[in-house]
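Just one protein chain is left out here, and the rest sit where they should.
Letters A, B and C mark the chains as written, and numbering starts fresh at 1 in each.
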Amino acid sequence: MNTEEIYQRQGFGHTTGIGQRCCLLMVDFVNSFVDPLQLGGPHIQDAVKATVPLLAAFRSWGLPIAHTRVVFDANGSDRNLFATRVKALQALTEGAVGSQIVSELAPQNSEWVVRKQGASAFFNTGLADWLHFQSVDTVVVTGCTTSGCVRATVVDAVQHNFRTVVLSDCVGDRALGPHDANLFDMRQKYADILTRDDLLSHLHSRQGAST
Amino acid sequence: MNTEEIYQRQGFGHTTGIGQRCCLLMVDFVNSFVDPLQLGGPHIQDAVKATVPLLAAFRSWGLPIAHTRVVFDANGSDRNLFATRVKALQALTEGAVGSQIVSELAPQNSEWVVRKQGASAFFNTGLADWLHFQSVDTVVVTGCTTSGCVRATVVDAVQHNFRTVVLSDCVGDRALGPHDANLFDMRQKYADILTRDDLLSHLHSRQGAST
Amino acid sequence: MNTEEIYQRQGFGHTTGIGQRCCLLMVDFVNSFVDPLQLGGPHIQDAVKATVPLLAAFRSWGLPIAHTRVVFDANGSDRNLFATRVKALQALTEGAVGSQIVSELAPQNSEWVVRKQGASAFFNTGLADWLHFQSVDTVVVTGCTTSGCVRATVVDAVQHNFRTVVLSDCVGDRALGPHDANLFDMRQKYADILTRDDLLSHLHSRQGAST
Partner (left out) sequence: MNTEEIYQRQGFGHTTGIGQRCCLLMVDFVNSFVDPLQLGGPHIQDAVKATVPLLAAFRSWGLPIAHTRVVFDANGSDRNLFATRVKALQALTEGAVGSQIVSELAPQNSEWVVRKQGASAFFNTGLADWLHFQSVDTVVVTGCTTSGCVRATVVDAVQHNFRTVVLSDCVGDRALGPHDANLFDMRQKYADILTRDDLLSHLHSRQGAST
């Protein structure tokens, strides 16, 4: 019995579908995570490009949009164990170029930019409560890295009772092995894995009906 | 450049070491997760066996010990999205055989048995605050599954600023691919990966000195 | 300028109203908090009586209902600083008479009974996520004590972005001074204060329209 069959027999791999109201969550699409010479990989640049029209669509529909950045205080006051272990994170301060959202996806108007210091976009931020206040029941996750902050965010999203969708071509990693392994885990246990165009066509038909 | 090299060049893979006071955390070592015909795998049975002498050592040293179980109310009142997606979890009620800690590791005396409804042992439980109250700075994680509740727990442990150690032979999964992939992710980003005997010899020398 | 005027001039005392879907939350209506010889007061018995028809109405409308109890493990494993300070809480174990919901308000069917170890019904419980999963946007708070667990719960409810209503005749305390002082604070900053009959008539008209 292969791995897929084991999971299937034990009742994993179900989907939860798309609910009434989606939020687009873009995890850590910042300069340093896109640059393969810093914390990124070429795969992440592709994910950025794939996200551009998705963001435009969410804007056109007026749906909630949130970005995340890792931001530590330049004076070291909020350093935590995670940044002690992964020292490169300490350079991601409010004004650092590396911690700015990439220009292709620059936040507009009233889009919320969540400052975070952990892996999950939900950890010690008000994201779950904010989503609730926006009447969101479905979180569409893009960003990087698949095996890091995306995975951590997805686990928390489902724990907070949000239907969770990961767009396989809008998430990226610094290496493909962990990317694929984490898409497998998330699909089996936590999230529906769709392509960007699958989601867009689903939402287009719905939004078309409502406008 | 292979995956390992990419991570190394970007500054991952550091260790945080063992602090002043360890807690042994056993994640979901319950009957249904040990049984390959239910939610488990043979690999998990090996992890249980490897954990038995570890638990005895922590008991002999009087160090904090916590077990976790997934427990949902039999009346369905606390059903969440995770249990809607992974329906097998709904059967894990207070009295169900499948949700009891395996007999080899049965809780004793004042060991805390954390009831949880999510993947992470920290999510919506008081575990972080309890560990703080016990003056713990290092969490030693065993249990199952490596790619599920262990991974989710480890990410939260480091986010809560605990030094985190995963014992590679005391965690198990229903299939080896996800087990190995998640040990890789955790080692690179979140936890020190040791064998049980490495940890025991470290603690033996220390505890010997203090008694 | 009296206290009321100071608050008014600074912009406090606004209301947030009743949203689309209410949950009835009954905080710690357990035997020991009703008994003036244990942790209660005669005022709390009145609050129980006033809550009986309210609970019946919520049941008839099929709206979400949650009860809370303070429950500590009899083996002392989950003792916290709060129970070290207020030692009487340690007796509130799963099977203790004092920690059972009073018979007049005994939970039915699939009503969730939240076990808590802190003052707030939200603290280290999954209550916020559960309410979100039930599509609740408004929490109607009853229970005891006004100056203790009710106040702590109300502050968390608004912090979690729930419109919060406190029913002045369905909450009680062991003494009237703290009861009144906390109703003042909550009205100025956190919650709409209504009588039970005000809320019932509001919901009657709405539910009547929808059925």
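As a convention for this text, a contact is a pair of C-beta atoms (placed from the backbone, for glycine too) under 8 Å apart; a residue touches a chain by one contact, two chains touch by 3 or more.
These numbers come from a predicted model, not from an experiment.
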| item | value |
| --- | --- |
| Candidate in contact with the missing chain, chosen from C:Ala119, C:Val141, C:Val171 or C:Ile193 | C:Ala119 |
| Residue, one of C:Gln45, C:Asn80, C:Ser110 or C:Gln207, that touches the chain absent here | C:Asn80 |
| Chain C residues touching the omitted chain (full complex) | 3, 6-7, 10-12, 14-16, 38-39, 41, 80-82, 84-88, 118-120, 123-124, 147-148, 151-152, 155-156, 158-159, 161-163, 174-175, 177-178, 181-182, 184-185, 189-190 |
| Chain A residues touching the omitted chain (full complex) | 73, 75-78, 80-81, 109-113, 117-118, 124-126, 129-130, 133 |
| Chain not shown, touching residues in chain B | 128-130, 132-133, 135, 137, 159-161 |
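Criterion: only the chains that are shown with their structure count from here on.
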| item | value |
| --- | --- |
| Junction residues of chain C - those touching two or more other chains | 129-130, 133 |
